[in-house]
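This is the structure I want to talk about, given as C-alpha cells.
Only one protein chain is missing; all other protein chains are in place.
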Amino acid sequence: MSERAKEILVVGLILILSIIVYLGKVGGWIGALAFSPAVSIVVIILIFLALVWMLVRTLRGQLLDRRIVFLFVALAVVLPFFMSITQEIKISPEVQQLYDALESLPPGSKVLVSFDYDPPSAPELQPMAESFLRYCLLNDLKVIIMGLWPQGPQQADLALQAALADPRVQQKNLEYGVDYVNLGFQAGNEFVIQRMGANIESMFPRDYTGSAYRDLPLVRNVKNFSNIDYAFNLSAGYPGTQEWVQVAVDRYGLWMGAGNTAVQAPMMYAYVNAGQLEGLLGGMNGAAEFELLTGLPGKGTKYMLSQSFAHMVVIAFVIIGNAAFLTSGRKKQPLGQGK
Amino acid sequence: MITGIVGAVFVLQYFIPHWPFSKMNAWFSDWFSIVAAFAIWLGALNLMKISAQKVVGRKEDWGYALVIIFSFLLIVIPGFAGGQGYREAGTFFSWLYEWAYTPLSSTMFAILAFFVASASYRAFRARNLEASLLLIAAFFVMLGRVPVGDILTGFMPVGWRLSDLASWVMNYPQAAGQRAIMIGIALGLVSTSLRIILGIERSHLGGE
Amino acid sequence: MEHIAVWVAAFLTLGIVSFLYKDNPWYKLSESIFVGISAGYWFVVLFWDNVHGKFWTGVFPPEEYDAAGNVITKDPDWMLWIGALLGILMLARLVPKFGWISRWPLAFIVGSTAGLYLINYFSSNMMRQVQGTIMPLFGMWQTDPATGEVMFQAFSTYDVVGNLVILIGTFTGLVYFFFSKEHRGVFGATAKVGIFFLMITFGASFGYTVMSRMSLLIGRVDFLFGTWLGLIK
Partner (left out) sequence: MRRRHSRHILLFHLFLFCLFLVTSSAIHAQSETPADTAAVDTAKVQIEPPTSVVVTDHKYDDADALELTWVPSVNDRVPGGKVVGYTVFRSINEREFEPLQELLPGSNFYLDESLYRDTLYSYYVMAYSRNDSARSVATEPVSPQREWLHVDRAWLFVIALLISISVFYFISAAKKGEDLFIRKIAGLEAVDEAIGRATEMGRPILYIPGILDMDDVQTLAAITILGHVSRTVADYDIHVRMPVSRSLVMTAARETIKASYQTAGRPDAYNDDMVQYVTDEQFGYVAAVDGIMVREKPATVFLLGAFFAESLILAETGNSINAIQIAGTARPAQLPFFIAACDFTLIGEELFAASAYLSGEPKQLGSLKGQDVGKFVAMVVIIIGVVAVTLGQAFDVAFMQEIFDALTYVFSTQ
C-alpha cells in the first residue's frame, strides 16, 4: 500500500469513528467516558514507560521525530480528562491578595470588569471570568462589564450565562441593569481608558443590548473611576493590563487586580510588587486557585490535571533532550552568541 | 518636519491641561483609528490583487488563492449587507465568526503547545551557564505552578516546596530582570522617539 | 444548523491540526479559508467601528432621545474631519501619481506615536519602576496593630534576601544594557551577573508560556472531545 493510500485510510477511519461517536452522542447511547482510579494509574504508568523508552532511544543518539513528540503531547493532554484523580492545589500570595481585596469590599460595591481577550485565549481566561463573576454576584458586588477587545463583550456574555446558571446565583433573582451590566466594546485601546477616567458615559453611551447608559440604574451614577470600588482586568495582550495600569492606576488611582494569560503574567509581577496591581491570577492555575479560595470549583479545576500532565511531559522532554546533549559531549555548537 | 512638530506637541500635551492640549490624546486615537480603517482598503485590495493574479496566471496553488477570494467575499458581503446590526447573534456574519473564525484562530493558537514541546526537546540545551539558568528557572516555574510540584516536594518543610520556590523566583529575580528590561526599554524608547522628533532618524521615510 | 456548525468547526480544527503531520491539502484549504475570512472580518469590523461608528456618527450625530422622549442633539465633532482627511490622503496611494502624498499622514502618525509613547513609557516604565525599587532592605518602622506602639520591625530573612536580589538584579541588569563601555573587567563581570538575571527572567517567561500554550490546547481538546463528540463530562 502506498503512503498516500495509508494516509487516506487513516483519515477515513477517523472520520467514520467520529461520525459513530457523534451519532452516539446525539442518540444518547454513548455517554461520557471515565477511567476508574485503577485504570488511571495504569495509564499513568504507561505514559511513564513511554517516556523511559524515549529517553533510551534519544541517549542512543536517535533524535525522535517531531511527530512522535506531537503525538505524545496529545495523549498526555487528552487522557487526564478521563481520569478520576484529585490533586491538592496551593494558593499563591498574589491570588490571596486578590481574594482579600474582594473580601474587603462591602456589599453593593461597584466592580468594573474589563474583558480584553478573544476566543483563542478563552481556555485560560474564561474559567477566571466565570468564577470571578460568580463570586461577585454571590457576594452582592455590582458588576460593570466592558471590553477593549471587540470580542470581549461576547466572551463576557458567555461567562455571565455560566455564572447566572449557578443555582445559588439564581436564587438571588438578580436583574440586568441593577446588579450587573454589560457596556459592550469600545475601540481606541488605552485612550478609552483615559477618557473613562474623565467620563465613562462618553465612551459607552449605550450598553451591549442597546439601552442608553443613563437608563441603567446601576451605572446612572457612575461618572468615572472615582465611583468604581475595584476593577478587574482579564487580559490576553494589547490593550490589556499594562495599559490599564499605566493609565487607570497610575493616572487616576483606580484600585485594580488582573487576570492574565500565563504568558503575560510574569510581566505583571513587577506591577504587583510595585503596588500598582492588587492581586493577580496567572493562567489556568491562577483560575484554579481562585476557584479553591472562593469555594466555587469550575473549569479551572477541571482542566488542572491535564495541565499538570502537560507540564510534566514538557519537563521530561527538556530533561531527555539535555541528557542526550550532555552525554554526546556537546558536539553541535550552534552559530552566534551561543546562548 | 511634520513628524517633528507633531511629536513635540504630543510630548507637551502631557504637561499642559489647557485646551486644546487636553483633547489631543483623544483626537489622536480617533484619527488613528480612522486612518487605519481607510488604510485597510489598501491592504485588502493588495491581498485580492495578488490572489487574483495567481488565479488568472494559473500559478501554483491558484485554487487556494481562489478559496481566499471566495471566503473573503463570503464574510464581507453579509458584513456590509447586514447594515449596522451585522454582527448580532443569528446573522450569517456571526455564524461565520463563531464556527469558522473562532475555531481556526484558537486551533492555530493551540498547536503552539506542540511546538513548545518539540522546541523544549530539541532547542533548549544547557549549553552554558546562562542557558542552564534559563532552564532551571523554567523548571521551578513549570513545576511550581502545578500541584504536582508540591506533591513531589512534600517532604520539604512548608515554605521550601516547589510552589514557594516558584513564587520566590517570580517575585524576586524575575521581577528584577523584568525591571531592568523595562527601564532599558523606556530609555531606548525615549531616545528613539527623540531621534525621530528631531529628524535625525529619517530612515522610516527614506533618506539616511 | 447546529449540527452543521459543530461539524464545520471540527473540520477546520482538524485541518489545522493535520499540519503537525505534514503540509497537506486539508491544511492548505483551512489556511486559505482562514486568511480570507480573517482579512474580510477585519475589513468589515474596521469599517463599521471606525469609519461608520467613529467618523460618520461623530460628524453627523444621529438624533437621540432621552428618557422623557426629548430629542438630544449633539454637536458634530469637526475634529474628526482631520482624521478622514489623513485617511483619504493615505488612499492617494491607489493613484500612483499621487502616491507621495501618503507620506504626510505617515509622518503625522510616526510623529504622534513617538511623542505620545515617549512620555507614557517614561512615566510608567522608568519613573514608577525606579520608585518601586527604592525600599528599605532590612526593616521599617510600623505601628504594631496589637499594641498600637510604633516600633522597628525587621523583615524576615526571606524578604531581606528577596529585596537584595531585586536591588542587585535591577542594578546589574542595567549595567548589561550600558552601551558606552566594553564588557570587560569588573564592569564585564557585573554585566555578566546582569545577564544571569535576564536569563532567569526569560526562563520564568518560558515556563509560563508553556503553561499558557498547554491551557489553550486543553481548551481545544475540550471542544473536540466534549462539545463535538461528547466524551467528556
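To keep things simple, chains are lettered A, B and C as they appear, and every chain counts its residues starting from 1.
Everything below uses one rule, namely that a contact is a pair of C-beta atoms (placed from the backbone, for glycine too) under 8 Å apart; a residue touches a chain by one contact, two chains touch by 3 or more.
Being a predicted model, the structure only gives us computed values, none of them experimental.
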Which displayed chains does the hidden chain touch? A, B, C
Hidden-chain contact residue, picked from the options C:K54, C:R128 or C:R220: C:R128
Hidden partner chain, touching residue among A:A50, A:L164, A:A198 or A:A212: A:A198
Who touches the missing chain here, C:I109, C:V165 or C:I232? C:I109
List the subunit C residues touching the unshown chain? 23, 31, 34-35, 38-39, 41-42, 90, 93, 102-103, 106, 109-110, 113-114, 117-119, 121-124, 126-128, 130-131, 133-141, 152, 167, 170-171, 174-175, 177-183, 198, 201-203, 205-206, 208-209, 213
Mind listing the subunit A residues that contact the chain we can't see here? 108, 120, 198-199, 220-221, 223-224, 226, 237-238, 250-251, 253, 263-264, 266-267, 334-337, 339
Can you name the residues of subunit B that touch the chain not displayed here? 11, 14-19, 22, 32, 35-36, 39-44, 46-47, 50, 104-105, 108-109, 112, 115-116, 118-119, 123-124, 134, 138, 177-178, 181, 183-185, 187-196, 198, 200-201, 203-208
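Heads up, the rule we're going with is that only the chains that are shown with their structure count from here on.
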In contact with subunit A as well as subunit C, sorted by label, we have B
Greatest separation from subunit B - chain, by CA centre: A
Write out the two chains that share the greatest number of C-beta pairs in contact. B-C
Please tell me the distance, in whole Å, between the geometric centres of subunit A and subunit B computed from their C-alpha atoms. 18
Rounded to the nearest whole Å, what is the centre-to-centre distance of subunit B and subunit C, using the mean of the C-alpha atoms as each centre? 6
Sites on subunit C at which at least two other chains make contact: 10, 20, 45, 49-50, 54, 124, 129, 132, 166, 199, 201, 204, 208-211, 213-214, 216-217, 219-220
Residues of subunit B whose C-beta touches two or more other chains: 25, 28, 30, 33, 102, 105-106, 108-110, 113-114, 116, 120, 124, 130-131, 135, 138-139, 142, 145-146, 170-171, 174-175, 178-179, 182
Per the touch rule above, subunit C residues touching subunit B in the complex are 5-6, 8-10, 12-13, 16-17, 19-20, 28-52, 54-55, 58, 79-80, 82-84, 86-88, 90-91, 93-94, 103-112, 114-119, 121-122, 124-126, 129-130, 132-133, 158, 161-162, 165-174, 176-177, 194-204, 206-211, 213-214, 216-217, 219-220, 223
Going by the contact rule at the top, pick out the subunit C residues touching subunit A in the complex. 3, 7, 10, 14, 20-21, 24, 26, 45, 49-50, 53-54, 64, 66-67, 120, 123-124, 128-129, 131-132, 166, 199, 201, 204-205, 208-222, 225, 228-233
Subunit B residues touching subunit C - in the complex, by the definition given at the top: 1-11, 14, 23, 25, 27-28, 30-45, 47, 61, 64-65, 67-76, 79-80, 84, 86-87, 93, 95-116, 120, 124, 129-131, 133-142, 145-146, 159, 168-187, 189-190, 192-194, 196-197, 204-205
